[in-house]
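Data first, discussion second: the structure below is written as structure tokens.
Removed from the display is one protein chain of the complex; every other protein chain stays in position.
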Amino acid sequence: MNDEASGQAVDTGAATHAFDAFLRDDALLKVRDLSVRYRRGGKIFVAVDGVSFDVAPGETLGLVGESGSGKTTIGRALLKLLPKADTRVDGHVEYDGLNVADLSASDLRAIRSKLQMIFQDPISSFNPRRKVQDIVGEGLEIQGIRKAERLERVDRALNDVGMSRTMVEGRRPHQFSGGQCQRIAIARALAVGPELIVCDEPVASLDVSVQAHVINLLQDIRQKRNLALIFISHDLAVVRNVSDRVAVLYMGRIVEIGTGDAIYQRPAHPYTRMLLEAVPVPDASRKILPSVAPTQASSRSAPPSGCRFRLRCPRAQAICGVQEPKLASMPYGQFAACHFPHDEPAPGMKTVEQA
Amino acid sequence: MRIAKLSYLKAVGVRLLAGIPVFLLVTFSATALSSLMPGSAAQLILGENATQAQIDALNSRYGYDLPVWERYLGWLGRLLQGDLGQTMFSQQSVAKLLVDRAAVTFEIALLAMFVSLVIGVPLAMYTASRPGGIVDTVLRAVSSVMLSIPTFVIVVLLGFVFAIVLRWLPATGWVSFSDDPIGNLYYVALPVMCLSVHQAAYFYRVSRSEFVAILQEDYVLVARAKGLPTRYILMRHVLRPASPQVLTVMGLSMTYLLGGSFIVESYFAVPGIGWTVLNAVSSHDLPVMQAILSLTVVIFVVIFILVDLGYALIDPRVDVS
Amino acid sequence: MTEAANTTPVLDCHELSCHFRSPFGPIRVLHDVSFSIPPRTTLGIVGESGAGKSMLVKTIMGIAPEGMKTSGRILADGTDLSTLNETKRRAFLGRKFGMVFQNPMTSLNPFVRVGRQIEEASRFHLRLGKAQAKALAIELLASVGIPDAAECYGHYPHQFSGGMKQRIMIATALACQPDLLIADEATTALDVTVQKEILDLLQVIQQQRQMSMILVTHNLGIVAGRTDDILVLYGGHVVEYGPTNTVFSHPRHRYTEALLSAMPRMDQPAHTKLHTIPGRPPDLANPAPGCPFAPRCPAAEARCHASMPPMTTSADGKHRFACYVPVQTGDAADTAVERRALS
Amino acid sequence: QTEKPVSGGTMTIINGSDIKSWDPAITAGTYPGGPMDVLDAVYGFIVYVNDKGVVTGGMAESLASTDAVTWTLKLRKDMKFTDGTPYDAEAVKYNWDRAADPATLSPAQPFISSWNKAITVVDPQTLTIKLSSPNANFAAQVAELCPFIASPPALKAAKEKTDIKPVGAGAFTLTEWNQGISMTMARNPGYWDQPRPYLDTIKFAIIPETNSRIATVVQGGATMMAGYPYQFGSNATAPGVATREIPIRGINRAYLNQAKGIFTDVRAREAFYSAIDRARLMQAFTQMPGYKAPSNYFGENSPYFDSASSLPAYDPKKAQELFDALKADGKPFSIKIVTYTNSDLKRLAAYIQQVLTGYEGASAEIVEVDQASLIQRCKTQLDFDICVEGGVLVSNGAEPNISNLLSSGGAFNWGQYKSAEMDAALKEASSTLDPAAVKAAYVKVQKLVATEMPLYIFGEQTRSLLLRDNTGGVVPSNGGILQKQFLYVCTDVCQK
Partner (left out) sequence: MSRLQPTQTDLVPGQAVALAETLNAAMPKTARFRMPSGHPMEWFAFAFLAVLIISSVFVEFIPGLVRASFPYGDFSQGPEWSLNGLFGTDALGRSILSRVLYGARTTLAIVSVATLISLVIGMTLGMLAGFYRGPVERVVDLYANSMASLPPILVILALISVIGNSVFTMMLALGLLDIGTYARIAKGGVIAQNDRDYVLAARAMGASDMRLLLREILPNLVPALTAIVPPLMAGLIITEGSLSFLGYGIPAPAPSWGGMIASSTDLLSRFPLLIFGPIVAIVLTVYSLNTVGDCLARRMNHRGREL
């Protein structure tokens, strides 16, 4: 089932400059050096720091990281949804050759039908006062599409998510379950015919049984419509399932980026490893041996010098405090920002091949 | 410690500065309105047989024919030199008058607040821990009725009962605390009672709902899971978290108490700022009017600063700056 | 299960049922839940949201929301709780059981110094003096891995990160040397790395202090490898109850099986189609007469819709499940037990 | 008075509002509780009109004339203001000259300026004034309009009106003024009429609300208040209090605008008189039964009373006819009642409105203004048909009130009534000292009042004092102002 992803393997050979290596020219979305700073009570807080990545058409990029690592901020920055007050966005976001920052209001509106977003909490992403069919058709209405066509497209979008208009007719969001709401949210995004959807933790608030539905649904639609997805999640198992490529964020920076296989089987960055080891695996045959040493998270507002992970890193050495590691190509195809990357396979990771 | 103190000072400073536009707007509006008001102090000084020409002459002698902004700037300039002017008619220093009268109003207001707190909060605590009980139901009904009686009705009714029919309490007048503490209590009783009726009910309602909300908090559940006695939970885990809300209400109620003091003071002839400003409005005593308005704004700003600082004291999460 | 001299179960629940009154009739959130926890063992309680996990542990702790009616018997360390009056029961439970709640952000009182919150239970139940209690609190703080415990004693909760708060909560729950520690989704609100730390900590502490523990969670991954027994709740019913290893390797109830296969796994390649469970969780207000899972169950038969399947015990007697058409394992035959006769 | 006055003690007099200025030239309101009441305590009336209507010596020994043209003011010897300057003829002349100066803005300026040039200081105790035309009421007018003499240096020292310090030679000296609230005065040890004043301290307290005022006296919080019996109700008989009538009759009146509007037509005035039962109007006003409609300007026990001419009586039929007639002439009877915001007056106006609406083709609109704007609205802007001013106006002493009310351009003639006949009759009355001639003139006046109805006289009342029953020495003067030097505290209940 991982057929599409293989076509998009990163072309490492041509890269001369490490920085450019995982970036490509034919990408649908190009993000270069994106930084977001919030001003909080007079202090500047860097939420996202020099992040660059690409998303090719039809590709799914997974963004993982701890809470507060800037995942949501990146997602919103791409769609220009960050609050205007007290926020500064630098860098360069290019969609289909257009620089998003320079767009006029009407061009931006046009582009918004190509770039869509799905939120974490499906219910709160709906206006509780509006009827579901209006919510789904809202994007079309804003685009000024005539009613007949609108209804038809709403029908189509609802069909795609396995619902029908008769099911939603005259109802309000709170009359639906979480899973249904998330499907409606997907339908809303689909209705305008997007090419790329930013999914900000779309399954985090769902129960396992419902989560599976939504993940499958997203996969089906992605395949059918050749959608590109940016899939934000802190659940590594989910990201593993949906993504072609994965970017690992730590304190506003990408510490490792590469194909899912590379990242999960041969994580190079110690942080990635730490993350993977922490994931609870539903496998009772493996008795877990507790480790007791508490790790101390570094301050987000005053990050340590050099590598930001060094205080928690088992491999940290003097240089980590002095020189900030840059993203560099790793033997298994991914890029990691570490002076002392791992190159052995992740312990305890059973891959399909190995099983 | 020093740094903490400094940050408090700074926080106070910042808030005081923020109060300045409000102060300017209110006092300027007062000047503007007073110049539009029909009638004038000159009319009152000269008496009913004065001609319009005589009145105009006196008005211009006092500078009341100047354009609004000139008058306002003049007033502001004198204010900056610490001169609040003198009362129109008795030539008392407005500043002194203000201090004397405000002391009276404050005594009444603070006592009323104290009485209301002492009545309202403990009852709220009691009923919040036994919701739906008979005391709760009764107090709920009583407090909502009490909240619905306008102050002026309370004043009339209590005045009628206690001063006119029963003659237990003085119908009018004032003795200051420094002159005669016991007499002061006797005179202060009725005004305080009138203001407390509403306030006690208000404090009761607000703190009850706050207590009820806090009793649903997870940390109260945790405390119950620890098997702690209810009394202890209420005192230690509920009272303090509820106090910011109570504090807010105390701040807000100052405005109510000041507004209430207009009615209470003028009905019971208590020499506070409420009655004074009513007199000043009807007799066009502009210096007094301006001074009292400025005072109310300053009180408002100060109260909000105090409330903010109070939050910082009560709630460890709040940072003064 | 662990061998021990004292084998009186720390907690023993018999046919615990709970319901709320509502304008549309009673809402039953728990149906005849029975289980027991021997000393020094860990029980995992799993189930989807709304399955009644929290209600179960809250009922045990005697802190269920007002308006809930409970029936059934709870024995704590051999004492029947119904013989104690309200105050005594709460005090007894407060001493015997410690509880850690889901959200560390809201379960510590932001207005009270953490030291105080840790020591207060010990001061009441163990009648410790001020200094003693403080020493104990500092010791507890240190034991849950808080650096500079003595200094942190006087801090307020907001000065700690989420993980640290949860450690403090654990310290709070340990104050009276409880026999049983109940962690209700204690790690749900935390990041994966922190979650792991907390789970590890719980495990270490449980072993050090020879306590029993209940881990409540909706994430099957958490109980795997960390618990001795596992209890699967669905719609307020116990659908499966047995040793963790067995339940994971050979789930018998259809729901448990479906749940396990619905989880995305890291050892599968990208874009693997997940198995889904059709339908939606049961509506507690309008319960169907049969098995609560029947409407979603691929193997449901007519009788599944008609009546609640009885608790069935597997051949070894340790694994129980309530299903008419259990997943077959090829092991020895199961025995249906009379529900009333259970334990 | 059988009781012997004793010295010492304190009294508190309740007023409804505070005074606005200590300027002796600016005086208004010769009624108890009015500004002049307070000024009297400090300055003392130079002469006053007693309750029989006779001009009596106050600070001065007498102000008298034999021909109504040349008036002689005799001052007492060795009187001093509290600042030590002598209260002599020069001081009096200074005060009157000052009031005659338009820059002083005295309301009595037109009156005083007509004679102040004719003042001759004969000696420090004597001063003569030679009027240009005979005026029998000159002394009463002085008592009403310019009775207060202040220390000239104190007046000179003040830059502005409100700077004037109260330096007089009266019975008391101001010790504390808490504007709008209370005023405390101490006995003036240098007062000429020793051992008077008897009181050590006199206080004026301001309580605007009538019920509170009454309750305060009843509770003993104050010594006295002036009001009307209807306001006292059962409090008049409460333990410890007494009431005292001030035997000075006053009229309740309203002004009818004769400069413009419907009341320029005398039929409209008659219709208005006929339409309303004035006794019932008074009942509505006071909520007390038992009133009788006054038949004319003078009351029945006035020496000038003439029963021959009386104001139109209540006659609804007649009123309706007149309304119809007016309507037929294109003058529908629809009037604007202007009054100030006082609940008794509101009731009065509402009653008028209510009665008028009962007639076909008659209606009334009520305009309420605050007390300070009433004068402006009625007197200056003439924006009313009927203007009701609260209170009663003393009418038994005839002058100066009668001229003020009825003569063209009179100070109280807000209705702008103009009648040469009336002016002549009034002049005739005041230019002779012969009682018979005066009476004859006033008969003419009453006839004109009855036929021309220059103003609406709807009630007659006397004021009363509600006071503690140990209050002695109540001597009313002018419009009811007490001569405070006589007040004393009885050891027990005062004997009458």
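Labels for the chains are A, B, C and D, by order of writing; each one numbers its residues from 1.
By definition in this document, a contact is a pair of C-beta atoms (placed from the backbone, for glycine too) under 8 Å apart; a residue touches a chain by one contact, two chains touch by 3 or more.
Keep in mind the model is a prediction, meaning the values are calculated, not measured.
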Given B:Ser116, B:Thr172 or B:Thr296, the one touching the chain that is not displayed: B:Thr296
Per the touch definition above, residue among A:Phe126, A:Phe231 or A:Phe309 touching the missing chain: A:Phe126
Of D:Ala284, D:Ala319 or D:Leu467, the residue in touch with the unshown chain: D:Ala284
Touch list for chain A against the chain that is not drawn: 76, 79, 81, 83, 85, 105, 108-110, 112-113, 115-117, 119-121, 123-130, 138-139, 142-143, 167, 171, 174-181, 185, 188, 192, 204-207, 210, 234-235
Chain D, residues in touch with the chain not shown (by the definition above): 210-211, 214-215, 233-235, 283-284, 287, 341-344, 346-347, 349-351, 353-354, 357-358, 365-368, 370
Residues in chain B touching the chain absent from view: 21-22, 25-26, 29-30, 33-34, 36-38, 131-132, 137, 140-141, 144-145, 147-153, 156-157, 160, 164, 212-213, 216-218, 255-256, 258-259, 262-263, 266, 277-278, 281, 293, 296-297, 299-301
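What we mean here is this: only the chains that are shown with their structure count from here on.
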Chain centre separation (chain A, chain B; CA means) in Å: 55
Averaged-CA centre spacing for the pair chain D and chain C, given as whole angstrom: 92
Interchain centroid distance [CA atoms averaged], chain B/chain D, Å: 41
Residues on chain A engaged by chain C in the complex (per definition of touch): 1-5, 66-67, 177, 179, 207-213, 215-216, 219, 234-238, 240-244, 260-261, 264, 274-288, 290-292, 294-297, 349-352, 355
Residue numbers on chain B that touch chain D, as the complex places them: 38-41, 43-52, 54, 57-58, 61-62, 86-92, 97, 100, 159, 163-164, 167, 170-173, 266-269, 271, 275-276, 279-280, 282-285, 288
Touching residues on chain B, where the partner in the complex is chain C: 217-229, 232, 236-237, 240-241, 314-317
